[in-house]
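Only one structure is covered here, and it is reproduced in the block below.
Excluded from the complex is one protein chain; the other protein chains are retained at their positions.
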Amino acid sequence: MTIDWSWIADHTDDLTTLSVSHLQAALSAVFLGLLISLPLAVIAHRIRPLRGFLLGLSNVLFTIPSIAIFVLLLPVSGLTRTTTVIGLTIYTLVVLLRNTVEGLDSVPAKTKEAAKAMGTRPLRTLLTVELPLALPVIMAGVRIATVMSISLVSVATYIGDGGLGQLFTDGFQRNFPTPVIAGVVLTLLLALVADALLVALQYVLTPWTRKRGA
Amino acid sequence: MNRRALLGGLFAAASVPALSACSSGITSLQGEGTVGAGPGSSKDGITIGTANFTENQVLGYLYAAVLEAAGVKTTVRPNLGTREILIPALKGGDIDLLPEYQGALLHYVAPKSKATEEGEMQNALTVALPAGLQVLPYGMAEDSDAFVVTRETAEKYGLTSLADLTKQNGKLVIGAAAEVKTREVGAVGLKDVYGIEFKEFKSLDSSGPLVKGALKKGDVDVANLFTTDTDIQANGWVVLTDPKNLIPGQHVVPLIADRKADAPVRKALAKLGNVLTTKDLTELNRQVDKDKKDPEDVANAYAKRHGLTK
Partner (left out) sequence: MPDTVFELFKNLGAWLTSGEQWSGADGIAHRLAEHLQYSLLATLIAAVIGLPLGLLIGHTGRGAFVAINLASFGRALPTVGLVVLVFLASGLSMWPVYIALVALAVPAIVTNTYAGMTAVDPDVKDAARGQGMRAHQVLFQVELPLALPLIMTGLRLALIQVVATATIAAYVSFGGLGRYVFDGLAQRDLVQVLGGAVLVALVAVVLDLALSGLQRALFRHRPA
């Protein structure tokens, strides 16, 4: 299994385009996943009976094969990027929802009581006290969800999308390892870089955690 | 606004870094159900969809080359899947144009059709296609389905034609792409027309590495391949003859949404159809599969060499 370096040299443009498209799908999914998870997590955190249901549901969704989700979405959103993003979003929920709930749980009751005693309204407490304090745990979830999504995007190659995943089906059909190797390496690289950037983002967003050496 | 449009809008709006490199959520805004609901005429550009095998991608890029030369902007979406996936996508407006094969397409839209001659099939297609879709004149090049056995298998069972397979009913394994199991030009027709029953149908791929690998290894006895696949000759495989004409003529034919089928498009594609021969197409496939050239490069070089583009 040799790498045809001249193919890589000739296809830097394509590889860049596919990488950008790949990253766009993954990041859109994580962003949407967060948008959905935040309110649901608040509900799960506040209303105990719903907690098991919501977390259980996200767990069950996670057990459905991703390729099946993409195919089942075809009548809804067709052969489009939308299908890819919805499918990926569903998979981010298992991590994002659980971590956000756990993050909210980790906020000490005393802190919340203090905010209440100072007359802070519930919504304001949520936005200015609870969510910031939950941020490290939420960010841990965002990192896992991002890396996972970047790895999963390629499954959408079976419905004609999939970013770098297109290199896998192409290499497969033509018995040509070079595009496949390039695709795997670039996927790992994207995941690595995205993860590093998220670590940096978390560092910037949570200055109060630094003194403790976290 | 229907459900799909709502979802499409929601997700398109939410996809923040909307760089939209290969495909976009925009097409899903067009809604479902209305056939060929995509935007405008060919002046707004044409999205060419292609199926999941080499030749269809070569054809897609050939279409793109000649259309670009005629001043039409094109986008090629390679490797979208099977006809069963592509035609609904064409109806929904996700794609506008598709390289098709006469007989197979006719069987898809009109399974009961008895037409076998090219002109008849073209007429039958015109009648049977859903409103909003049409076929343009078919080209010279042809790529049929073939049912193939290794020389050893042919000698062992004395096989030369599909009819001979009935003598081995219930004993042989057939390998083909999954969709062939439910297609008339496939397991269904082999049973109805010839009375052939296989021991097992193995879902593999469209004249790709799986089905050819399985035939070589002996995992399958009969394989469904394309006549334009150079591996048939290279391996000395035997194509079973079709005395009952189950397999229709498979001239390459453009399937297009009505609103995109204006004069420049028709002219450009007709010109290509009259130049491209079966031999040419076979050679282009070989360059992609064996020489590992890009389908796009191979198509562009061909179009240029034959004066279809400048």
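Each chain gets a letter, A and B, in the order it is written, and its residues are counted from 1.
Everything that follows uses one rule, which is that a contact is a pair of C-beta atoms (placed from the backbone, for glycine too) under 8 Å apart; a residue touches a chain by one contact, two chains touch by 3 or more.
What you see is a predicted model; the values in this text were computed from it and never measured.
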Option from A:1, A:118 or A:204 whose C-beta touches the chain left out
A:1
Check each of B:179, B:197 or B:258 against the chain that is not shown and name the one that touches it.
B:179
Candidate in contact with the missing chain, chosen from B:203, B:230, B:245 or B:277
B:203
With the missing chain put back, which residues of subunit A would touch it? List them for me.
1, 60, 62-69, 71-72, 74-76, 144, 147-148, 150-155, 157-159, 164-165, 167-169, 171-172, 175-177, 180-181, 183-184, 187-188, 191-192, 195
Could you please point out the subunit B residues that touch the chain left off the display?
2-4, 81-82, 84-85, 88, 177-179, 181-182, 200-204, 209-210, 213-214, 217, 219
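Quick note on the criterion: only the chains that are shown with their structure count from here on.
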Averaging C-alpha coordinates per chain, one finds the centres of subunit A and subunit B separated by a number of Å equal to 36
Can you check the complex and tell me which residues of subunit A touch subunit B?
4, 7, 11, 17-18, 20-21, 23-24, 27-28, 31-32, 35, 74-82, 85-86, 157-161, 163, 166, 169-170, 172-176, 178
Quick check on the complex: what are the subunit B residues that touch subunit A?
3-4, 7-8, 11-12, 14-25, 27-28, 32, 49, 52-54, 77-81, 85, 88-89, 92, 94-95, 205, 208-209, 288-289, 292, 294
